[in-house]
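One protein chain omitted, others in place.
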Amino acid sequence: MKKKAFVALVSAMICTVSVFGMTGCKGSNSNEVEFFSSKSENAQIMKKLVDQFNKEHAKEGVKVVLNTPADAGTVLKTRLTKNDIPDIIAYGGDQTYTELESAGVLKDLSQESYMNSVSDQYMQMVYDVQKDREKTAYAVPYATNASGVIYNVDKFKELGLKIPKTWDEFEEVIRRIEDAGGQPFEYAFKDDWTLLPPWNSMAPDLAPETFYDERLAGKTTFESTHKEIADKYLELLKHGQKDIMGTGYDDANKAFANGDAYMLINGNWAISEIKKNNPDIHLDMFALPASNDESKNYVTSGVDVLLCASAKTKHPKIVKEFLEFMMKPENNQKYIDDQFAFSPINGVEQKDETVASAQKDIEKGKVANFPDHYYPSGYDLASILSEYAMNYSTGMKDEENTKEFLKNLDTQYDAVNNK
Amino acid sequence: MKSRKKYNEPVTVILLAGAAVFIFLPLYMTLVVAVKDTSQMQHILSFPKSIHLENFVNAWEMTDYPRKFFNTAFITIVNVIATLLTNSFAAYAISRNRRKSKFFSVLYYYFISALFIPFHVIMLPLVVQANTFHLDNIVGITFLYVIFGMPMNTFIYCGAIRQIPEALDEAAMIDGASPLQVFWYVIFPVLKPTTATVAILSVMWTWNDFTMPLILLSDQDQQTLQLSQYVFQGQFSTNYNLAFASYTLVLIPILVIYLFAQKKIMNGVVAGAVK
Partner (left out) sequence: MKAKHWKVNPVYYIGVGIMAILFFTFHTVPFLKGVFYSFTDWKGFGDWNFVGLKNYGVVFSNKDILSAYFFTFKFALVSTILVNIVSLFLACGLSANVRFKSFLRGVYFLPYMLGMLIVGFVFNFIFGNLIPELGRAVKSDALSTNILGSSHAFWAIVFVTIWAGCAFDTLIYMAGLQAIDKEIYEAAALDGAIGWKRFIRVTFPLLAPSFTINMVLSVKSYLMVYDQIMAMTGGGPGKSTTSIAVMIYKQGLGHGQFAVQTANAVVLFIVVVVISVFQLRVLEKREEKVG
């Protein structure tokens, strides 16, 4: 009796402790390969591709599993801290990728067969965001994007509007829409990353070409060079719906799909979302003409999705096969078509009229990369812009607001720039 | 006496109105949105013209509900059992020996002072630690819940054990019972109400927690119900019907439990706080 109680309690304790202890050895499910993808917009098409791959490779007994978490950037960096790198990663070509690459956890893909078919221009963009601009292919660009103005073709036709080529023409378009009682833009600033596309579309047109390097070296400031961009940014804010700060990305896409506004300043990735809400809508996209010098009005285009792989994966063969599968022109085409994106793979073309105008500029090579890809990691431009927009919507005087905003750009930059 | 007194009608009306507007309206809205389809969303609160139970089916499949439910239930149940077994005895040992030995007295203050350390203070290093010990799975997180519950449970249990006369232990000891037997056969039964309190608080904590799963559980197969709602937020997009069907599925188990154990839960929570 004595013994029984003692044994019971102690064994219960030992059991719990040892069960916990054992988990040390047990990792995650060992016949699954994780495919971490950062964009919720492409979750459906990615799922289709993954399913197809799994079907074709059913014999091997290993499954690729798609994971598309919300707030993917933070999640990915948390996992980097835990040293828990997903087997395959689809991410944007931005600062988060830089951190991932500089942590030395990625597999070198240089020798893979598909590398030959990738456009040099976009491969260069990948190199540009690697640590010290190292020219080793730790990632391969999968889809490229274009940031600019998406417009409702039918509503433009109603008013007889044409695609503006210069800032003056752009202002004229806005004025004519408002004269007709329409709403030029729909904004989605409750999700603060949507403040970036207008900035990214304008900054390459107006900022000095040498700005990024000089700013990094501390030889120039935002204050002395970005006044025009800030002014024009603020000007655009004045022509949105009433509740620009309270509308989220999804709600804004829906409102735009329902014809509430004439234009949406975002990127091609939003098109599939808009079409989900209204499959019949006629859309096109043009480069935001921030300058009156037509030749400077670039399409902002960057690597929207790149694929990379963990160097330490337990299933290198499946990972290799999966990447080869994804990079096949016919599969890339499926992705590009579904997402209204552009392809970095030679021979895969975006033919949809929805992005025809932007496609023309891209073909001509009239493109600039996203400026925020060159800002240092940890520079939270979205929240600085969000404050700017917030101050505007609470009625702060423009002049004062702009002055504070420009100063803020510099102080925040200096706070994160460790060079 | 009660029947003699008149009901306080104005207060009744105010309370009923408050409950209707602030508690039932949001719940009604959640349910209504969950069973509508997008075409009925012009007037959010209007009564649904047709019921779309497929929202639940879709949400069920999309978020892999059974898996997430199993994970959450596993964490909750294993945590409660392990917590009750380990924490109660530890608290008993501390409480009974505090005056006899410095060791226990120091540990008492050690655990109590840890109550002042908010979770977010250790969050970042914990992320790193989780890797070293492979704690980024449901078993690991359950283990952490058991450990992290110690300060609060020591506090609650010690408060209760203090009320139990030591003569009870001594009588059993004289009969030849070992400390574990004394605890198991004499003290633990007396502690039942406190154990209920600790159990309720643990269940509520682990079932509804979002922060710890967010930083620790990255593998989709390991995620909890709460976390999966956050993870799928982007994919729900403007399909609010799907999103609300999914929320409803998460709320139902806890509402059912509440329906059956309301009194017990309320009493337990009060007992825990007043100690």
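We just call them A and B in the order they show up, numbering each chain from 1.
Quick note on the criterion: a contact is a pair of C-beta atoms (placed from the backbone, for glycine too) under 8 Å apart; a residue touches a chain by one contact, two chains touch by 3 or more.
Keep in mind that what you see is a predicted model, and the values were worked out from it rather than measured.
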Residue touching the undisplayed chain, where the options are B:Val35, B:Ala59 or B:Leu126: B:Leu126
Selected from B:Met62, B:Leu180 or B:Ala199 as touching the chain missing from the view: B:Leu180
Candidate in contact with the missing chain, chosen from A:Met245, A:Ala270, A:Ala290 or A:Ala368: A:Met245
Positions on subunit A contacted by the hidden chain, ascending: 13, 17, 71, 73-74, 77-78, 80-81, 83, 99, 102-104, 189-192, 242-248, 251, 377-378, 380, 383, 386-387, 389-390, 393-394, 411, 415-416
Residue ranges of subunit B at the interface with the undisplayed chain: 2, 5-9, 11-12, 14-16, 19, 22-24, 26, 29-30, 33, 43-45, 86-87, 89-90, 92-94, 96-97, 100-101, 103-104, 107, 110-111, 114, 116-129, 133, 143-144, 147-148, 150, 178-180, 204, 207-208, 210-211, 214-215, 226, 229-230, 233, 240, 243-244, 247, 250-251, 254-255, 257-258, 262, 265-266, 269-270, 273-274
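The rule is short, and it goes like this: only the chains that are shown with their structure count from here on.
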Chain centre separation (subunit A, subunit B; CA means) in Å: 37
Residues on subunit A engaged by subunit B in the complex (per definition of touch): 2, 5-6, 8-10, 12-13, 16, 19-20, 23-29, 32, 34, 40, 43, 65, 67-70, 75, 78-79, 81-84, 250-251, 253-254, 273, 276-277
Interfacial residue positions of subunit B with respect to subunit A in the complex: 81-82, 85-86, 89, 124, 127-128, 130-131, 133-137, 139-140, 142-143, 146, 176-178, 180-181, 183-185, 215, 218-222, 230-235, 237-238
